[in-house]
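Every protein chain but one is kept in place in this view of the complex.
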Amino acid sequence: MQAALPHYLIVSALLFCLGLLGVVVRRSLLVMYMSLELMLNAANLALVAFSHFNQNLNGQVMVFFIITVAAAEVAVGLALIVALFRKRQTSHVEDLTSLKL
Amino acid sequence: MPQLTDLLFYAFAGMTLLFGFLCVANPLSRNPVTSAMFLVLTIISMAGLFVLLHAFFLAAVQILVYAGAVMVLFLFVIMLLDLKEEERRKLNKVAVGLGSLAVLGLAGVLVRVLAGATPLIAAGSKPVEGSTRELGRILFQSYLLPFEILSILLLVAMVGAILLSKKELK
Amino acid sequence: MTKVVDRSPLNFYERTYLPALMEGFKITARHFARSVQGKNTATDLGDGYYPEVPWRVAEGYRGAPYLVSDQDGATKCVSCQLCEFICPPKAIKITPPGPEGQGADRPNAEKMPREFEINMLRCIFCGLCQEVCPEEAIFLQQHYSLTGLNREEMIYNKEKLLKLGGVHPGIQKWKHKLEEARDQESFPVKVD
Partner (left out) sequence: MLENIFSDPTFQFVLFSAAKIAVVFGVVMTFVAYAVLVERKVSAAIQDRVGPNRTAPPLALKIPVLGRLLQRWGMFQPMADGLKFILKEDFTPAYVRTVYFWLAPAIAVIPAFLTLAVIPFGSTLGSQKMVIADLNVGILYTFGIVSLGVYGIVLAGWSSNSKYPFLGGIRSSAQMISYEIAMGMSVVSLFLIVGDLNLMNLIQWQADHGWLVLYQPVAFVIFLVSAFAETNRLPFDMPESESELIGGYHTEYSSMKFALFFLGEYANMIASSAMMVTLFFGGWSLPWLGKPAETLLGGLVHIGIFIAKMIVLMLVFIWVRWMLPRFRYDQLMDLGWRRFIPAALANIVATALGVALLNR
């Protein structure tokens, strides 16, 4: 069967669900964060697929933006996790239940 | 007879999903480093999918930024924090079961809906090449303002990360 | 005379690393050119390289420790075990003769070791055994090439040590002690 738009979209959707699964099931902040990255990547894949099959480069520019934002987000997010770890000596979400440090 | 590109699509898609699964729910290891390494593999096989979609520039950037920088940052943090705790904890079975069920439901709905997707433009005409030149032209013409805003975002992120990782703010 | 090193801050030209690079290049190029002409440290010192031309051991070189015998060929060691105790890596192992063991093979000593072993793999050639020996029976000699095919081979026993150590003529222990005493001002006993 020839790989067309639905194929790529389904892969993207399944990847997104995997990311979601990671966020729901895993309890380590870092792994949850990685799962978020996976979800962003799934969105990227969908956008590139749209861009290819609709013959329009706008989607790829969007992906470019997403990658940049993701990089910035990771930098800040990891800095937050490190700061949190310094304060509380844990990165397990079930230990981080209070609003105030 | 299937085309080579289709075979490659199935190969890369299968690899992406397999590594993605091993990243989030590896039955053998709950070590964060393992997750990170499988995420790297996921990203690399996704770059393969990008190449199949003629997005060469993005494929290279995907590897360069995600695999080369972001994931190394993750590894750094994992190693510096030396996380061993999650491996020792027990999983809450009910939560895992319900969560997986919800995700499965979502996956079912999404697949059902997306299976009928058709492109707005009929297939057959020449596909666009995601070459650097074309991408740059669009980026610096139609998307100039978002691009500039993005650069400010990066600056803000940089300042924020530096401030957060300082020992104590006086 | 103390030498004061000038640590004034580098000027801009020096901070570009260029002078350091140039200096480094000059030195390495000089040595490289010299070597290409066939001259090197070995040719400066002699006319060949190590395995064929033995290395010239400097005076005072501390090689492997061996037992020596006196001019009559008798064992000097009296099995006092001081060296065994002082040896930092515990390379020396002495088996004393015991009550019914054989006495010394020289008249002015009571006993000698039944077995004397130095594990050359452990020895660090520090020279403390020579320093501590009251009988001047063990000396660091100028052997530098100790080889063996297995670990057992590298444990030298008494026989081998004595053979390698050779004869050390004249027991001059007391003369030496006297000289040492003279050198030390704090020596309580007045000699002469």
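Residue numbering begins at 1 within each chain, and the chains themselves are lettered A, B and C in the order written.
As a working rule, a residue touches a chain if its C-beta (ideal position, glycine included) is under 8 Å from a C-beta of that chain, and two chains touch if they have at least 3 such contacts.
Quantities reported herein were computed from a predicted structural model and do not represent experimental measurements.
Shown chains touched by the missing chain in the whole complex: B, C.
For the chain missing from the display, the contacting residue among C:Thr41, C:Thr147 or C:Gln184 is C:Thr41, taking the whole complex into account. Not every partner is drawn; the one left out touches subunit B at residues 4, 33, 37, 40, 47, 56-57, 59-61, 63-64, 67-69, 72, 75-76, 79-80, 131-132. One chain is missing from the display, and on subunit C it is touched by residues 17, 20-21, 24-25, 28, 31-32, 34-36, 39-42, 49.
FYI, only the chains that are shown with their structure count from here on.
With each centre defined as the average position of its C-alpha atoms, the distance from subunit A to subunit C rounds to 66 Å. In this assembly, the C-alpha centroid of subunit A lies 6 Å from the C-alpha centroid of subunit B.
Averaged C-alpha coordinates put the centre of subunit B at 65 Å from the centre of subunit C.
Listed for subunit A are no residues, as none touches two or more other chains.
Those residues of subunit B whose C-beta lies close enough to touch subunit A in the complex are 2-3, 5-6, 9-10, 13, 16-17, 20-21, 23-25, 30, 32, 35-36, 39, 42-43, 46, 49-50, 52-55, 57-58, 61-62, 65-66, 69-70, 73-74, 77-78, 80-81, 83, 85-86, 89, 91, 95-96, 99-100, 102-104, 106-107, 110-111, 114-121, 123, 125-128, 130, 134-135, 138-139, 142-143, 146, 150, 153-154, 156-158, 160-162, 164-165. Within the complex formed with subunit B, the residues of subunit A that make contact are 1-11, 13-22, 24-28, 30-31, 33-35, 37-38, 41, 44-45, 48-58, 60-61, 63-65, 67-76, 78-83, 85, 90-92.
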